[in-house]
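Pasting in a structure now, in structure tokens, and then I'll have a few things to ask.
A protein chain is absent from this complex, but the other protein chains hold their places.
Labels A and B are assigned to the chains in the order they are written; within every chain, residues are numbered from 1.
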Amino acid sequence: MRTPFTVRLLRSTPKSGWLAIAVFAAITLIGVPLAHLALPESSPLHLSAYTVGLLGKILCYMVVAVAMDLIWGYAGILSLGHGLFFALGGYAFGMYLMRQIGRDGSYGAELPDFMVFLDWKELPWYWAGSDSFLWALFLVVALPGVVAFVFGWFAFRSRIKGVYFSIITQALTYAAMLLFFRNETGFGGNNGFTDFKRILGHDITSPEMRVTLFALSAALLIACLVLGRYLVSSRFGRVLAAIRDAESRVMFIGYNPLHYKLFMWTLSAMLCGLAGALYVPQVGIINPSEMSPANSIEIAVWVAVGGRGTLIGAVLGAGIVNLAKSFFTVTVPEYWPFFLGFLFIAVTLYLPDGVVGLWRKLRARRALAAAPDAAESSVAGSSSAAEKADAGPANVTVPKGATA
Amino acid sequence: MNRRNFVKALTLSASIAAIGLPVGAHAADTIKVGILHSLSGTMAISETALKNVALMTIEEINAKGGVMGKKLEPVVVDPASNWPLFAEKARQLVAQDKVAAVFGCWTSVSRKSVNPVFKELNGLLFYPVQYEGEELEKNVFYTGAAPNQQAIPAVEYLMSEEGGAAKRFVLLGTDYVYPRTTNKILRAFLKSKGVADADIMEDYTPFGHSDYQTIIANIKKFAAAGKKTAVISTINGDSNVPFYKELGNAGLKATDVPVVAFSVGEEELRGVDTKPLVGHLAAWNYFMSLKNPENAAFVKKYRDWAKKNGVPNADTVVTNDPMEATYVGIYMWKQAVEKAKSTDTDKVIAALGGQTVKAPSGFTLTMDKTNHHLHKPVYIGEVRGDGQFDVVWKTKEPIRAQPWSPFIPGNESKQGI
Partner (left out) sequence: MFRLTLMKRIFGVALLLTLLVAPARAALDPSLLAGFAGDFQGRMAAIEALGVAGGDDARRVLDALEAGRLGVVAGRAVIVDGDTVRDAASGEALDQGAGDIELVTLNNRVRRTLANARAALALTSADRAERLSAAITLGDNPNETLLPVFDRALAAETDEEIRGIVARAAARIKLASPDPLTRLRAVRALGESSDPAVKNLLEGLLQKRDGNWVEPHPEVRTAAKLAIDDIEGRIAIAESVGTVFSGLSLGSILLLAALGLAITYGVMGVINMAHGELLMVGAYATFLVQGLFRSYLPAYLDWYVAAAIPVAFLSAALVGVAMERLVLRHLYGRPLESLLATWGLSLVLIQAARVIFGPQNLELANPSWMSGGVELAAGVVLPYNRIVIIGFAVFVLVLIWLMMQKTRLGMFVRAVTQNRPMAGCVGVPTARVDTLAFAIGCGVAGLGGLALSQIANVGPAMGTGYIVDAFMVVVLGGVGQLAGAVWAALGLGIVSKFLEGWAGAVIAKILVLVFIIVFIQKRPQGIFALKGRFADS
């Protein structure tokens, strides 16, 4: 007798978590749109288009970070190629956006501008259907999904793990970047897609469209968090964590790790694709540099800064790093790489569980100081949880040269 | 996971989201101008110098009393060679900081990234780098060269008897839009001059390519066919150093196969030992070695500024074409603001057409009345042993830009905004 799905879903996140999600949803889905659309510019609470755009971009990054945390934090697979899935989603939706420009491009042709001046006479076959919004939505999910599935199936079947897996994901995204840089590939080369005009016939620069995209990003983030919580607290998630901690033992019990890893890997890639699709219209450009290995490493950095294996940590990490980047690139433009660099070093050295780990430690200490007796049990609970979180790599003592 | 943490964390992230970034304070007695050049990442190598020259020019204008009695206040941001960040920073400059004009961008993709922002917010961008054309935006002023102000004169020179009467051409570039488009225009141009397809070799390398052995060998093979061969290089940025080093060591001399480059100037040659490269060519609208009073003053001003501001290796800093274009652009804008008596974008745009500036290139440059490009002189320079250029050919007067190349079909009717 199984618990109904809805009940399991509700139980996966604690009541206070649902409350927080409700607050977050209220702010992002009602508060921000109102602050941008209804309040006059003179109001101190008015949110400018710049702020909405910036926050919308960061929301997309947060989704990517959550997707990364699902695969790295809970399945122990570090991907250095998640930027590829993000960019594929972006390109899939970008194709639709390019078609929506119609004849408003600078050449007034049916074809996108870059094709006109490169002498293309008709759309290449893989652009077929790109003028349909539904097909674009399908591609946004399917394209990264299929790439991830095929790649993952071969990689996990060959039992490629640890650093080997990380490096070949890096090779994958690097190869894709070079491929997309070529003008002949048919995606605009280095300039990529830009100068979008409209979505479903609506002006892309209108404030309404801006808050719609923002709200969709927020909704996607909420959906990812709920889904993520549900998955990792389910039986599936527990098996996955077991694979992360001791894959061989899980195999000996009779599970096939391939299916578990592959499912999470593909899901993670699809979520990245969705984030990419929402990202492109908000920042107004997609180009192959999104696939550069450095970008993918940065995604891992967000998760590490926030604290991996916590989901909320990924959200926080993406937010902190990107806000810091936006802040420092204005205030001390020549020195921001120092700040970011030292931030990463400090976090890994002193905050092995990221910001969330620090938060827990502080709370535990305060609770201990406030009510020594009552807090004891909760401290024990949280510290053992923390131990569990980083038990995987630390507790298995093996020759370093032979394992990751 | 502890549930209360989850709540707090979520509220925290939501409140961060709600607050957003603080808006900078305004001072009424200054005019803000934005400087949008990458100071980190791959493009920092080229763009840092443009930021420096822009700051120098602004200081100079302020020292002479500013614009309409107000001092200029530069707002420097770092888009970090990241194209979406360019759009974000442009929006910040125009919408948050309310700058009157932005001087910035280097790569085509960064310009393409910010164009929609300037259009939407009706801002003003001055773009100082030579580019592939095929674009004309109301809100952008292009102070660098269009293809007909750089590429085509250079090829005409190579085909002339003076330039070596080349009959066979290698079009070599980094694989992105500027080289592809330029080479497309050049191919059409060469065809119109009767050069057969068999006498044109086109080759591209990835960004940051550092191994030019195979390509140099191919060029040698191509050049051995008997006809006089020349290489037209649109190789970008860091790849130039390994390319020229290989060229020098492989014994491909300028007297046999001259290489004319469109992206190699004084700044790029600082990283190369130029002694084996003497005689190879570059085409620009300005060279540091030009002899005229404006240029002497310009070079001295920049040297002094670099020393005063602690720029690394200040005693060996050089000036180059995009730096001159930045300098000219800022003065054009200043004059237009003074003519319009306002920093309002539309009024300034209207006032910019027909502005003239006596430029370090030795000519009085005019902003075209309709197409937002400068009329520029073209110089062909030969590399010297000390990393500078000797001018071997120049146009008699500045030429008008053709942003829409007549060598690309369908462009005949479009020349103005």
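Quick note on the criterion: a residue touches a chain if its C-beta (ideal position, glycine included) is under 8 Å from a C-beta of that chain, and two chains touch if they have at least 3 such contacts.
From a predicted model like this one, the values you see are computed outputs, not experimental measurements.
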Can you list the shown chains that the absent chain is in touch with? A, B
Check each of B:Tyr204, B:Phe287 or B:Trp305 against the chain that is not shown and name the one that touches it. B:Tyr204
Who touches the missing chain here, B:Gly69, B:Gly194 or B:Gly226? B:Gly226
Which listed residue, B:Glu88, B:Glu120, B:Glu134 or B:Glu246, touches the chain dropped from view? B:Glu246
Absent-chain contact - pick from A:Arg182, A:Arg198 or A:Lys361: A:Arg182
Residue list for chain B contacting the dropped chain reads 39-42, 44-45, 48-49, 161-165, 175, 203-206, 208-211, 213-215, 217-218, 220-221, 224-228, 238, 240-242, 245-246, 248-251, 254-256, 258, 267-268, 270-273, 275-276, 279, 281, 311-313, 382, 384-385, 387, 390, 392-393
Contact residues on chain A toward the hidden chain run 72, 78, 151, 154-155, 158-164, 166-168, 170-172, 174-175, 178-179, 181-182, 248, 293-294, 297, 300-301, 304, 334-335, 337-338, 340-345, 347-349, 352, 390, 393-394, 396-404
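Simple rule for what comes next: only the chains that are shown with their structure count from here on.
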Inter-centroid spacing, chain B versus chain A (mean Cα positions, whole Å): 35
Residue ranges of chain B in contact with chain A within the complex: 1-14, 16-18, 20-21, 23, 39-40, 76-80, 82-85, 87-89, 91-92, 95-96, 107-109, 112-113, 115-117, 120, 134-136, 175-177, 180-181, 184, 206-207, 408, 410
Under the definition above, what is the set of chain A residues touching chain B in their complex? 13-17, 19-21, 23-24, 27-28, 31-32, 35, 47-51, 53-55, 57-59, 106-107, 113-114, 116-119, 178, 181-183, 188-192, 194-196, 205, 283-285, 287, 289, 310-312, 315-316, 319, 323, 325-327, 329-330, 333-334, 336-337, 356, 359-360, 363, 382, 385
